[in-house]
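Remarks on the structure that follows.
Every protein chain of the complex appears in place save one, which is left out.
Chain lettering (A, B and C) follows the sequence in which the chains are written, and residue indices restart at 1 in each chain.
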Amino acid sequence: MSNAVSASKVPPAPDLLYSDTELALAGALDDLLSQRCGPAAVLARTEQPEAYDVALWKALATEIGLAGLLIPEELGGAGASGRELASAAERLGAHLAPVPYLGSAAVATATALAAAKSATRPGGGHSAGQQAAGIAADLLRRLADGTVTAAVAVTASAMPADKFPAAVQLSGPQPGDAAAGIVRLRGRIDSVPDALPADVLLVPAEGVPNGLYLVEATGPGVHRVPVTSLDMTRQLCDVSLDGGPARQIAVGASAAAALEAGLVTGAVVLAAEQLGLAQRCLDMTVAYGKERHQFARQVGSFQAVKHRLADLWATITQARAASRYAAACLASGDPDIAVAVALAKSACSDAAVTAAQECVQLHGGIGFTWEHPAHLYLKRAKASSVTFDTPGAHRAALAGLVNLPAPA
Amino acid sequence: MSNAVSASKVPPAPDLLYSDTELALAGALDDLLSQRCGPAAVLARTEQPEAYDVALWKALATEIGLAGLLIPEELGGAGASGRELASAAERLGAHLAPVPYLGSAAVATATALAAAKSATRPGGGHSAGQQAAGIAADLLRRLADGTVTAAVAVTASAMPADKFPAAVQLSGPQPGDAAAGIVRLRGRIDSVPDALPADVLLVPAEGVPNGLYLVEATGPGVHRVPVTSLDMTRQLCDVSLDGGPARQIAVGASAAAALEAGLVTGAVVLAAEQLGLAQRCLDMTVAYGKERHQFARQVGSFQAVKHRLADLWATITQARAASRYAAACLASGDPDIAVAVALAKSACSDAAVTAAQECVQLHGGIGFTWEHPAHLYLKRAKASSVTFDTPGAHRAALAGLVNLPAPA
Amino acid sequence: MSPARSCTPPAAPSARCGRPAIAATMGPVLDEENEAAQARDKVLAQERDLRERVRAFLAEHPPAQTPREDFLAARFDAGLGYVHYPVGHGGLGLPRNAQPALEDELAKAGAPDIDVRLNVIGLGMAAPTIIACASEEQKARWLRSLWTGAEIWCQLFSEPGAGSDLASLATRAVRDGDDWVVTGQKVWTSLAHHARRGLLLARTDPDVPKHAGLTYFALDLHAPGVEVRPLRQLTGEAEFNEVFLSQVRVPDADRIGAVGDGWKVANATLMNERVAIGSSRAVAREEGAAGFAAAAWRQHPERRTQDLHQRLLKLWAQAEVSRLAAERLRQQLAAGQPGPEGSASKLIFALLNQELSGWEVDFAGTDGLRYDDWAMRRDASSDYARGPVFRYLRSRGNSIEGGTSEILRNIIAERVLRLPAEPRADKDIPWKDLPR
Partner (left out) sequence: MSPARSCTPPAAPSARCGRPAIAATMGPVLDEENEAAQARDKVLAQERDLRERVRAFLAEHPPAQTPREDFLAARFDAGLGYVHYPVGHGGLGLPRNAQPALEDELAKAGAPDIDVRLNVIGLGMAAPTIIACASEEQKARWLRSLWTGAEIWCQLFSEPGAGSDLASLATRAVRDGDDWVVTGQKVWTSLAHHARRGLLLARTDPDVPKHAGLTYFALDLHAPGVEVRPLRQLTGEAEFNEVFLSQVRVPDADRIGAVGDGWKVANATLMNERVAIGSSRAVAREEGAAGFAAAAWRQHPERRTQDLHQRLLKLWAQAEVSRLAAERLRQQLAAGQPGPEGSASKLIFALLNQELSGWEVDFAGTDGLRYDDWAMRRDASSDYARGPVFRYLRSRGNSIEGGTSEILRNIIAERVLRLPAEPRADKDIPWKDLPR
């Protein structure tokens, strides 16, 4: 009622709701994932040699168009924004889809987009830059039509604000490299998410200046060793580069900016995925509470259980707002994006871990077994809370962003 | 069953139980306090000019002998230890007795004891030291027989490990001071606990070297201004010294050690008091849960309420062990006392604040009123958690004590 | 499964997010755009009409020359009070969102406005209840003086023995001729010491189950037998009152709704309480409790510790996220999709106020042990600027007042999550036989 008085002082918040487009996309994804990615199938795959469901990913990439969401229409993509990217991630998180959406459609695509943009922008347009832009644009086209899957070769716990990685360096060139426009990379990056099913790796390499390079994942001198991962539905791998050929897609500040864009997008998308996971864990637990009887009552009728689930629901409503805000900031290029990422990644990580832990606990014994899918959610939730760094690290970033300086 | 194997490696823990002596003392205190210090009386006193119940304190000091618990029998005290001191504090905390036990029988007495000891120990025995020891011993005799109440003039949030206070300095002497063995002090100490009803103040004063001085509280140049305090049952006051006469009771390292001994004893006793308060808040809440009906049931039959009270009870069992350990270390002069204080003050502060907050909340509306005693417990609990510094500050002390160093 | 699906789903999968879907959804999207355009035009026309009507009214009643009370009364009579009130009762039957245009015109003319804070229960709860449930005669009698502020209203629901379990209340109303004779005790009554009338819920039949035996009245607080006493709370102040009713005669003409329908009418009142909480204005970053904490942190570098820093970062982040959640709720309401998230907001609001003010006391160190004044005050209306200790103490009430956090969790569990109710023994027993 006193709106008129103070509302003018408050900067308008972006739209935090789901658009009809996003809801439709989510619905389509739920339909497909319910059919092809049920809990039994996800569990069974964790014991197969191929941890990723490449066929499902192809279907999602081409039939639903997930791979090209962020890519402009002129490069064959859907020209959508961080909002749609995030809502799709919620559904993938809810179903624990073992597909490289995070690594390819979010991190690698955003990195390549930034590389393509920076290489072509006025001032950055020298010939090497144009060549790099061409490589990035070509990659984006192949990403958009789903023929190629990419991953950025950074370790899982990397954070947007980290300094440029020093794990990989340029090694001595071979005859003809300069003419072919290639360089050689050498180094090792441990625990890379979504690199196993990738066709192309984007590799940040230390040098003077630093650079970002495209490497064919199945090319010579590239070794990927699967890691026995906490998150059984997103298997990490250790990547080593042994002098294999690479083509530059960004250099110096542009390389750093491209990598940061990728990691920021990754953090926003991972937060949304965690939100979807948290909601699904709550839903599963609520459903079990209605179904399971002990002491001649549904266990969901016990007040202590009800209150914990109510608290969890409240936590998730909060995390949802944070996730939506981050997606909106990403979509609009809002300068508050750094704050938004810190809020979303910390809130959604905490919500997901809490939800998954409550899901195990409130299922009782069955929740502790291998046969029940609760543990898959727990493992994904805990691993994701460390991926792109911990809630604590993200909150620590706020100190500088919102002027709450650390003690001297 | 594998006791024999490993028990030898584990250093024996001190006795953490209540001795029969302690139980008897507690029983006697409960009897007296139930009669003279009921909730209505405590509440009524908060609106009277005299916030402390001096008559009750005289009774406790002389009839039960609380004032001289720590004082050796040869000085007229009970020759008891930190254990009895702590169990008595539990009862005083449970009843919110508005008496200067903490300030006088714990902090000031332990300070004077340390001063008396250090002044008379071999090497410290110069003539000024002997004089100081005589003053301290005389004070202890008067404390033991209840004719005098003392307080150390340090601000409430002081912590044992803090550096020597600089709030008070020596000021210019007046003619005849040297002959009379007195000096003059000038300065101001804010928010001193238990100084209002004190006859004698022990004042740490900065100088070369630092010293600890005895000042008659009602003497010339001493001003005590009552503070409107969060803790309505332990009213603070601001003390200012305006060139009043003072006699040294310890100097240099001995002064620092005496002050530290006082604050360590204070922290242990305050932790015990908080434990007693926490248990009383739990007891009150449990009793209310059995008495109050809503929805045609005792509110204590609702599972969410039961689980919260069970958790609170568990928290209190933990705090009790920490408090008992600190009391035992204090009693035996165990070198682990610093760790024990950090554990006890943090665990008991947290338990008391949680218990008092739950007490208000689970009493519903009535717990939010002035007429119900719950708020007196809340105010004591919150204020005590800051007194002798916060749980966070005490846990931070562990970093150095148990080799968990802070990040570089 | 997902909450995203619980919002009204579109008729068909939508465009832009993958080529195969585009063809299928372009149609509906265009339809929606047409409808939206038509609706927008209608709103604009309505607003034009309204602004003209206000200008005409202002010409007739120039604010500078008209005494405030006369101006407000005339405004009400012209249907320009709250435009969503019914025609003939201060409004024009327009949607709520037409009001800003009216306020805008009045503000431009420097016209006086009503004081919402002074009659917050009257405007927020009594008026909607009267509009929804009272007779035309009652509307005519009560709404005008309510809206202008001539008569302040309060709410007489809670009792010492009926807090969370409101329906178990014991205040008795016994029929005597054209009157009811009311005896009992009400509690937690804001504004009762200013109020002329109170929304009264009383038991008219103790022999039926508790929800069925209640009747709703508008009580004249000046009637003989009504005594209002301040209820002091732990901060020292008395925001609330106890109201003692001894053989108070209430005319049957002041009954709202049928005899025995009191619970239904009370729910209309309480629903409006929730809407009022939900539809509050946009809030800026650090506007609430987090602002006090952040300001203290910036002002006192010498008090900073790592422990307090980590706690502050966590609380600040939670507070900012809860601000975004409240904004999201506001957007849902504005889009006509009210969600259940308001219950979460209240839970989290209480928790954050409590945690942040607790942090503030800790951060203040020795200063946090000092208070300004324990003396009893009336009309303090919770001045949160009174300092950390006041905020710490006052915030304890946030999880009790307006429905305890425990009851809120029950509501969320049962109404949002649809978890089964606990076995209940109090629904079918005559009120008089309930254990208490």
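Simple rule for what comes next: a residue touches a chain if its C-beta (ideal position, glycine included) is under 8 Å from a C-beta of that chain, and two chains touch if they have at least 3 such contacts.
Just so you know, these numbers come straight off a predicted model, no measurement behind them.
> Taking the complete complex into account, tell me which visible chains touch the one left out.
A, B, C
> Taking the entire complex into account, which one of B:42, B:56 or B:69 touches the absent chain?
B:69
> Have a look at B:184, B:247 or B:320 and name the one touching the chain we're not showing.
B:320
> Return the single residue from A:10, A:41, A:386 or A:401 that touches the missing chain.
Hidden-chain contact among the options goes to A:386.
> Return the single residue from B:131, B:228 or B:303 that touches the missing chain.
Among B:131, B:228 or B:303, only B:303 touches the chain that is not shown.
> Kindly state which of the options B:75, B:286, B:330 or B:381 is in contact with the chain not pictured.
Considering the complete complex, B:286 is the one touching the chain left out.
> For chain C, enumerate the residues touching the unshown chain of the complex.
306-307, 309-310, 422-423, 425
> Going by the touch rule given at the top, which residues of chain A touch the chain that is not shown?
46-47, 155-157, 190-191, 227-232, 236, 293-297, 302, 304-305, 353, 357, 360-361, 364-371, 374-375, 378-379, 382-383, 385-387, 390, 392-393, 395-396, 406
> Name, in rising order, the residues on chain B that touch the hidden chain in the full complex.
With respect to the unshown chain, the touching residues of chain B are 1-4, 6-7, 9-13, 15-18, 20-28, 30, 63-66, 68-69, 78-80, 84, 87-88, 90-91, 94, 276, 279-280, 282-283, 286, 289-290, 297-298, 300-303, 305-307, 309-311, 313-314, 316-322, 324-325, 339, 342-343, 346-347, 392, 395-396, 398-399, 402-408.
To be clear about the criterion, only the chains that are shown with their structure count from here on.
> Mind checking the centre-to-centre distance between chain A and chain B? Centres are C-alpha means, answer in whole Å.
That pair's centroid distance is 53 Å.
> Rounded to the nearest whole Å, what is the centre-to-centre distance of chain A and chain C, using the mean of the C-alpha atoms as each centre?
Those two chain centres are 41 Å apart.
> In chain C, what residues contact two or more other chains?
Touching at least two other chains: 305-306, 406, 409.
> At least two partner chains per residue is the criterion; list those residues in chain B.
Only 302, 304-305 qualify.
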